[in-house]
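In this view, the complex is presented without one of its protein chains, the others remaining in place.
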Amino acid sequence: MKKCLKCGLPETYETIEYDENGICNICRSTEFKQNKIDWTLRKGMLDSIIEKFRGKYDYDCIVPYSGGKDSTFQLYYLCNEYKLKPLVIRFNHGFLRPIIQENTERTLKSLGVDFIEFTPNWTIVKRLMRESFQRKTDFCWHCHCGIYSYPLRLAVKFQVPLVIWGEAISEITAYYDYEKDEIEYEDEQKFNMFRNLGISADDMYGMIHSPEFPVDRRDLLPYTYPTAKELRGLNCTSICLGSFIPWDYTKNTALIKEKLGWKSDELECVPEELHASGEKIECFMQGVRDYTKYCKRGYSRISQMIAFDIRNGRMTLEEAQKYYPLEGRKPASLKILLEYLGLNEEIFNETVKHTEVSPYHHDYSRNEYADKTWDFDRWYRENNRKS
Amino acid sequence: MIGVIDCGMGNLRSVLNAIEYLGFEGILLKEPALLAECDRVILPGVGAYAKAMGNLQARGFVPAIQSYAAANKPILGICLGMQLLSTTGHEPYRCDGLNIIPGEVVPMAVKTTTALPHVGWNSVRLLREHPLFAGVRRDIDFYFVHSYCFQASSVQDTLGVTEYDISFTAVVARGNVLGLQFHPEKSQVAGLRILENFCQWDGTC
Partner (left out) sequence: MLKKRLIPVLLLKQGRMVKGRQFRDYRDTGDPISAARIYNAQKTDELVFLDIDASHENRRTLVRVIEEVSKECFMPFTVGGGVRAIEDVRNLLNAGADKVLINSAAVENPQLVTDAANVFGRQCIVAGIDARRENGHYRVYVEGAKVPTDVDLVEHVRCLETMGAGEIFINSIDQDGMMNGYDHDLLKLVVAATKLPVIACGGAGNFQHLVDAFDINGVHAVACASLFHFGDNNPIRARAFLRNKGVPVKNV
């Protein structure tokens, strides 16, 4: 497989393209971000936006929050730098880990903010997971759509126009590009471009509603993007903090650890040396998501984490080599996913095989499991199973 | 108010939709009576040159458009509309055009093995700056669908060229008049930006 000569990401990576020097578009985009963007100007723009909305509504802004490193940093930053009064909103995808609950409590109580958490109907979530997995081999449609729609739905309900999200997607893909020198909005355009996997709530309703499993259209409201009319009427401004300040995951994580006592945790199938970054601890499906990606594309979270570290000068490609062989091990959470979806491993493999990205071919005979994480037994199981 | 001239051929709805989407007011002109009240005018079109000129003649548009151009008000010709700005056309027979930008519209002289019409996304190389292309990235593609092309008499009037076996004029510009061989109303973000620039253009460059 062709790989970026700088960061090592393979040609099967979503939206990647290589230039004549074999360097990928995400590396180039990051270089532009580090060297060519006028961050002072951008910060000034953020100042203006915030002042425009401060004090005029029930909350100065809405901060969509997961409890992970990025949303914790963005919340901390807005409270500390701007002394804003936010409404913090979390869409509970159903896979929160104990460490996140602990981090969330500590963060919210330290910062002193109002918080709303929404947990959708689990029966519907399971049905959505299965449909999403069968069509897209990505079982997280409910999560992608809920996280990006629900806070905006509440913005409309509470009539709070300013919504401030975290990192720019230019950090990790080329759907948007720092080189275009544009502000990234978290809007319907982006939602349709890639967040919802090409399936809207209207689409999904027709796909799952059947005599065997009748669905009330209202069950899909949490995943339904507000209408353009509602958002215009509100004068909604939905921005990415990462377009106004240079995002640095490592610095951000170190800051929240120091100021808020935020803690990182083990990740399934990721070596311990890479855990300190605090990546993706907010979801116990992390391991099986990564595994699915590996089966389709031949790379996983380890490669992505390494790519970041390389681009930010914290690791070299030589140092990274020892980690790549650890990718692709099976996670214990695969069993949990199969339980939720009502599928067996054979069907899982057949479905995922269908969406392999050339030139990668996965070897399904590889049956090496990674160790369980310490909290595996605390994750929700149907019928109280523990193994 | 933006006038959109109806020469009886082509997808006018798309042009009007695009103008409205951009927040401007457009009005469909089936005859020249309201032309003078428009602060700018778009001439779209798809199909045969001679037929379109016949329709324009019949509806009394020819002298009206020529006077409008002479009065230095902004005019945008799109696809066949751009071609009609020329002196002469040949589709399907020799025919006089509006003669606002001197030139001739001829069949594209591509290789015998090359497909016609020229249909799809292709890039435009601008020969100089122009207000209508402000904010449009240089390496973007636009949507073309045509079999004839504009040969401008004066090199100064060619603003942009495109390659398809041959190098042909994709954009003509003379003073307050601009013609696009491609369809900005079908070229997504970049096309909408050009239309938006036109809707705010004072006709000078």
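In this document, chain identifiers A and B correspond to the written order of the chains, with residue numbering beginning at 1 in each.
Convention: contacts are C-beta pairs under 8 Å (C-beta built on N, C-alpha and C of every residue); 3 or more make two chains touch, one makes a residue touch a chain.
Quick caveat, the model's predicted, so the values are computed rather than measured.
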item	value
Sole contact to the chain not displayed, among A:203, A:248 or A:339	A:203
Selected from B:40, B:73, B:130 or B:186 as touching the chain missing from the view	B:186
Absent chain, residues of chain A that touch it	2, 11, 14-18, 135-138, 174-175, 188-194, 196-200, 202-204, 206-207, 296, 354-359
Hidden partner chain, residues of chain B it touches	9, 11, 13-14, 17-18, 20-21, 46-48, 112-123, 139-141, 143-147, 163-164, 183, 185-189, 191-192
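The criterion applied here is as follows: only the chains that are shown with their structure count from here on.
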item	value
CA centroid of chain A to CA centroid of chain B, Å	45
